[in-house]
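Only one protein chain is missing from this complex, and each of the others stays in its spot.
A and B are the chain letters, set down in written order, and residue numbers restart from 1 in every chain.
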Amino acid sequence: MFTARPTRLADQDPEAGVFLLLHEIRHTPLLWLLALVPVVLIARIVAPDAHTLLFVLSVAAIVPLAALLSRATESVAAKTGDTIGGLLNATLGNLTELIIALAALRAGQYVLVKASIAGAIVTNALFMLGVSFLYGGLKHHVQEYNRNNARLQAGLLFLATIALLVPSVLAEPTGSAANARFTQTLSLGLSVLLIVTYALGLLFSLKTHREFFTGADHTEGEEVQWPLALALTTLAVVTVLVALISEVFVESVQQAATTLGLSPAFVGFIVVALVGGAAEMVSAWSAAGKNRLDLSVGIALGSAVQIALFVAPVLVLLSYVMGPTPMDLEFWRGAMAMMIIATMTASLVTNTGRSAWFIGMLVVMIYVVFALTLYLLPPRVS
Amino acid sequence: MFTARPTRLADQDPEAGVFLLLHEIRHTPLLWLLALVPVVLIARIVAPDAHTLLFVLSVAAIVPLAALLSRATESVAAKTGDTIGGLLNATLGNLTELIIALAALRAGQYVLVKASIAGAIVTNALFMLGVSFLYGGLKHHVQEYNRNNARLQAGLLFLATIALLVPSVLAEPTGSAANARFTQTLSLGLSVLLIVTYALGLLFSLKTHREFFTGADHTEGEEVQWPLALALTTLAVVTVLVALISEVFVESVQQAATTLGLSPAFVGFIVVALVGGAAEMVSAWSAAGKNRLDLSVGIALGSAVQIALFVAPVLVLLSYVMGPTPMDLEFWRGAMAMMIIATMTASLVTNTGRSAWFIGMLVVMIYVVFALTLYLLPPRVS
Partner (left out) sequence: MFTARPTRLADQDPEAGVFLLLHEIRHTPLLWLLALVPVVLIARIVAPDAHTLLFVLSVAAIVPLAALLSRATESVAAKTGDTIGGLLNATLGNLTELIIALAALRAGQYVLVKASIAGAIVTNALFMLGVSFLYGGLKHHVQEYNRNNARLQAGLLFLATIALLVPSVLAEPTGSAANARFTQTLSLGLSVLLIVTYALGLLFSLKTHREFFTGADHTEGEEVQWPLALALTTLAVVTVLVALISEVFVESVQQAATTLGLSPAFVGFIVVALVGGAAEMVSAWSAAGKNRLDLSVGIALGSAVQIALFVAPVLVLLSYVMGPTPMDLEFWRGAMAMMIIATMTASLVTNTGRSAWFIGMLVVMIYVVFALTLYLLPPRVS
């Protein structure tokens, strides 16, 4: 996420661009799910109370849109040079997660917003990373990678986890007015600190010490980048579509979860995170299979860092403008524990710069422990 | 624990075997305590209410039995080749702890069962490891060892600690029926996950990546292994004896602790763990003195891993068959804290593959802090 990926450029002719898009959709089965986008929007008008149907359809429709969004962002980044491209990847890399969270924010569903933030961090740092190690390890006996980038990301994640932890630990358990004001002001201050740190981290890895982070710079050579016009148009159109579908998703999720017998905690932590991160997971795992663990670790940890240091504080700031009331950064005890464990695990596991299948298995197992616990949690908790 | 130890084989003649056993008993002062075994069984019939006497006698009688059990397991393992031998060591290596815990399980003393699980993990990861480093460091200025095995074991222990931590952290503090059902189902699921992970860990270290773990393969060359018939007979007979003595121990422990002024927490965590692990401690420390820290670290961490990923979940599964009610994996807050600290300490300390006396001193000191705290705890707590 912190490194721009220069790529072979496609023809600049716009018609060729549209052809390229259609060609790519035809040859990527995942993108056939795009057909569900109009279905969701029509179903919402025709059957606004079929919550479970709308939930399943919107989940299925977001996945291909997220893939397009991620593809378009990368193409724009590739056209704009290393530094600006790195910045673009660093700010728009988790656009899907941001749009879904914004829909929940506007609806005042702060429990869902926070669950999806914590869930995205945990899912990226454990599931995306763990499956990368496991899948890569099954194809290659031992894999090595540049650990400088992994260490920077783990360090940033550690700081962010602490910043998110402090309000929950130091606040008095009593829900007094003074305490609520304290948590609110503190959350605002921490959000600014996190964004500043994120910006300084970009300065460090893209400018002053970039020579230490070149390992993550593998180019997926075989991938043809889109022309700028097509990439920008796709970015704009798909963002609007994701926003529309996310609204349907947020409206239906609560009732659908009850119908499907899923706890809200499970939906917020696991389902939303898997939907929002599906496109990146495919990239990370495919890179691991090609023995490019630098790239896999960069995508997985980079994405977790971006959620923690950029998406989460931006949501707090936007809640003052777009939400019914300001949102704070006080998390549920269980969410805190999961974020701390995920951070520590990612940090321990990437410490050596070497990997084998069992390391991946251990990390995935920790994620399965979390998922199982959330699945079984009695519905009233969280 | 994860590696079979090929050894020089003794004569296959059964009479020679019996002679070998008697010879060994005569020349090992620890085994003279075997004379206490019939004393305990008679005392139980003659003076069933002399709890303190029965407690002290049964503790003293278990120690030599555990040594025999461990010797017999190793001899069987040595005869059956590397892989099956590794599996045998991995499943029967903590047989004493398992039998004692089963006696407590059958009596429905789940607090004692859990304390002995947590205590065995903490005692192996801190006291057995720390004294190895300290004793080895006093005889050798700086010691080096293969850290691959230490890292695998520390990683497994980390996963297990998290798995054991999650039910306690995520469960609601209220003792509602829904919550009890949640904890019970979760504990069952986690037990299956832990055993699966343990089996995959064996696959990894004994099969797919065994070349990384050869460092722990030191053979105690001077030790003559028993013939198979003698080893299997000893295994069977001593298992029955340990089971009988363990019953006396479990019956008497509660009242004896009160009489001796020991808190139940101290007895469960410290006394049971020291008794059950005495035989392994002697092996680990003797190896450290011979500058074979690979072996010491392997025994100490391997044993902790085996308790956490094999003995504990097996006890949960067996509680459905043998216990009055199913047992869960929800631990006392203090036990959780000690297990986390022990895991982190073992992980930090074995990270470099080098050791000196002060490192061992620090680890032992942490154990002393725990033991002192448990000793002073007011009796009603735990």
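Observations, loosely collected:
Everything below uses one rule, namely that a residue touches a chain if its C-beta (ideal position, glycine included) is under 8 Å from a C-beta of that chain, and two chains touch if they have at least 3 such contacts.
Worth saying up front: this structure is predicted, and the values here are computed from it rather than measured.
For the options B:L22, B:A35 or B:V369, the residue in contact with the chain missing from this view is B:V369. Summary of contacts with the chain left out: across A:L186, A:L230, A:A288 or A:M339, the touching residue is A:L186. If you put the missing chain back, the residues of subunit A touching it would be 151-152, 155-156, 158-159, 162-163, 165-167, 169-170, 172, 176, 178-179, 182, 185-186, 189-190, 193, 197, 200-201, 204, 208-209, 347.
Summarising the interface, subunit B meets the missing chain with residues 141-142, 333-334, 337, 341, 345, 348-349, 352, 356-359, 361-362, 365-366, 368-370, 372-374, 376-378, 380-381.
Quick note on the criterion: only the chains that are shown with their structure count from here on.
As a whole-number value, the distance joining the C-alpha centres of subunit A and subunit B reads 42 Å.
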